[in-house]
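Here it is: the structure, laid out below.
The complex is shown incomplete by one protein chain, all other protein chains being positioned as in the whole.
Going by the order they are written in, the chains are A and B; count residues from 1 in each one.
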Amino acid sequence: MLRGYRGFAHEFARTGSLRALWMQLRTGAAHVARRALGRDPNGDPIEVFLRNYAADGFRLPDAESAALSLAAEACLVCSLCSAECARVGGAPRIDPRDAVIAASRMAIDWVRLELPEPIATPCAACRACETVCPARIPIQRVQEWLAAPRA
Amino acid sequence: MKAVVVGGGLAGSSAALELASRGAEVTLVCAAPGATALSWGTLDVAAASPLRRGGLPLRDPASGHPLAPIVRLHAVAAANPAHPYATLFRERGPEEEVKEAVAALDAWLAPSGLRVHGSLAQTRWLADVHGALRAADLAFSGAGEGDLEGAEEIALVDVPGLPGFEVRSALRTLAAEMAAVGLASRALSIVRLALPEALRDDAAQPARFARNLDADAARGALQDAVAALGAEGRLLLVPPVLGLDPAAGTRAWFEATAGCRAAELVGAPALSLAGFRLDRALGAALSRAGVERIAGRVERVEIEGVRVRGVQLAEPGPPSRPADTAMLPCDALVLATGRFVGGGIVERGGQLVEPLLGLPLHDLAGRRVDSLAANQLVRGDYEGEQPLFGTGVRTEMRLRPLGPDGLPRFANCFAAGDLLGSFDPARDRTGLGVALLSGHRAGIEAAAC
Partner (left out) sequence: MSPCIRVPVLVVGGGINGAGIARDLALRGVRCALVERREFGSGTSWASSGMIHGGLRYLQKDPDVTLHSCVDSGAIQRIAPHLIFRIPFVMPVFPEDPIGPELVEIGLEMYDQYQPFKNGRSHTRLSRAEALRLEPALSPRLECAFTLDEWGVDAARLTAANALDAAERGAVVLTHTELVEWLREPGGGRVVGGRMRDRINGEEFVIEADVCMNAGGPWVPKLAALAGVEVRLRPGKGIHLVFERRVSNLAVYARGVDGRDMFTFPHEQNSMAGTTDDDFYGDLDRLEATEDEVAYVLQAMERSIPSIRRHRVTHTIQGVRPTLWGFGKNEDELSRDYVVVDHARDGAPGLFTIAGGKLAAYRLMAEDAADRLCTALGVREPGRSATTPLPGGDGALDVLATAKRFRTPVAAVVRLGFRHGTRTSQVLADHDTDLPMDGATAPRVVCACEPVLDAELRHVVTREGVRRLTDCTLRVRLGVGACQGAGCVGNAVAVLADALDWSAARCVEEVRAFVDERWRAVAPALGGSHLAAMEIHRHSFLAGRGFTS
């Protein structure tokens, strides 16, 4: 428990003004008292965090989104996926190339703007685009992710 | 004999087709399209860039006469003794082999509707979507019919709503560059393709637009608009959206409807379908030649002493093969895995590495670089020499990659294409030329080993 206060002497010595000193002592005392008496009753910190930042579009990350975003980073903007999609007669609302570019970037903005509809419509899921992607991005999963309703 | 080729670009496909034509049983393993599929319509053997610092010259500095592409090839080999051309043609001159390889490629691609235009005796001038001139040795159907010579007047076709093509700026650039290289001036104009309402939205998506043009419906709707573009002696240069499938003959239809010459502009990253078409045509050629094509990655190469025994696929083979055939035995292996785009060379853990066999890598100057990080091999001058972008494997004359001791690592393994080091395909504009010629030779050597 004392380890939590390590560095106290060093930080104390760096205090630059009486005002700062007073603030530190006052806040510090209140903090020690609160910690000694038990945890804050503010509730689950994750819930508090999400409540604080919901309006800014922040959502808890999930493994799938993170993995898709990382995979999408390798995009060369070569447009071969667009060409193959067109060749097989696909017509998704968002072109596969734009979907890959947008993946992860738009997610936070879309939620924040409270747009009523998902950005993408589910495509035919034929995965033709994936067969020609030099970076081997799982484009169909990206389309699905963009088409999922935002919570 | 069984051969495995890794990589399905121009180098790998040439090797595979050559092997097949010599009676080998060939399996081509390809993970994904690479540099070939991203090419823009020309086949640069040793293409000139007279307007750029460090580019190959158009004319002989002494006599001032235009250099034939084949002569430039000689010059490239002479200037850089480590260049793949020097390796390939140290003992025998290139003339016969180049002719042979180009003719073979043309024959393989023809059934798909793709031909190789041009000759190695003379450079032709093509224009790209920015209006910049490309001195082209050879070019594929689409852009290949767009030689500026012989056109009394040139008209750029504006397709309203098509992204990636700014026609007014292209016209200005074309005029300036034609003057800069000394091409006789001729009338340059912009003509506008009057798109019917139904096609206007499609123009925003070039690939879809191109595909629609392959079909009768769109052609019917455009008949009059295209006919209105033609004029006698005119060469119409259209952004590269004349069809997705070369066999559909959209460019020929356009030309016939307009009543004058018509061709595509050479593409650029934002607007190009030429590489896509070439990639598909190569695939079709492989199928026709009986080459087994497997979409997948090679996990590991099985070796025994100085011989390659086979390759282990990362995923199981296709259903057509017997069960548990992720292992492909072979008598010869051709590596045509490309450079960075193709994944033939990657950076792992801050070090450059050839991932399949761990072959030593050498930069443009011939220094061993496979323990170095990429950012240590770049220089400040963008247009100057960049050691990183000349990195690859070194080979002996028969295209077998060298091991750390400077001797061929394996008796039956060959390398071709961008994987080869000591040349910078972007700077010296020899990319697809090296792919074709080294692939062709690798196929011959592999068949003979």
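Annotations
We adopt the following convention: a contact is a pair of C-beta atoms (placed from the backbone, for glycine too) under 8 Å apart; a residue touches a chain by one contact, two chains touch by 3 or more.
Just so it is clear, the structure is predicted and the values come from calculations on it, not from any experiment.
From the options B:234, B:280 or B:339, the residue with contact to the unseen chain in the full assembly is B:339. Touch with the hidden chain on the side of subunit B covers residues 35, 38, 40, 44, 47, 49, 51-53, 55, 128-134, 160-166, 168-170, 172-173, 175-177, 180, 192, 200, 204, 266, 268-270, 339-341, 343, 346-347, 350, 373-376, 378-380, 382-383, 386, 388-389, 425-427, 429, 431.
Touch with the hidden chain on the side of subunit A covers residues 3-8, 10-11, 14-17, 19-20, 23-24, 27-28, 30-32, 35, 40, 42, 45-46, 48-49, 52-53, 56-58, 60-61, 63, 66, 69-70, 72-78, 97-98, 101-106, 108-109, 113, 115-116, 119, 134-135.
Note that in this section only the chains that are shown with their structure count from here on.
The centroid of the Cα atoms in subunit A and the matching centroid in subunit B are 40 Å apart. In the complex of the two chains, the subunit A residues touching subunit B come out as 76-80, 82-87, 89, 91, 95, 131-136. Residue ranges on subunit B touching subunit A, taken from their complex, read 31-34, 37-38, 205-208, 210-211, 244-245, 269-270, 272-273, 275-276, 279, 295, 341-342.
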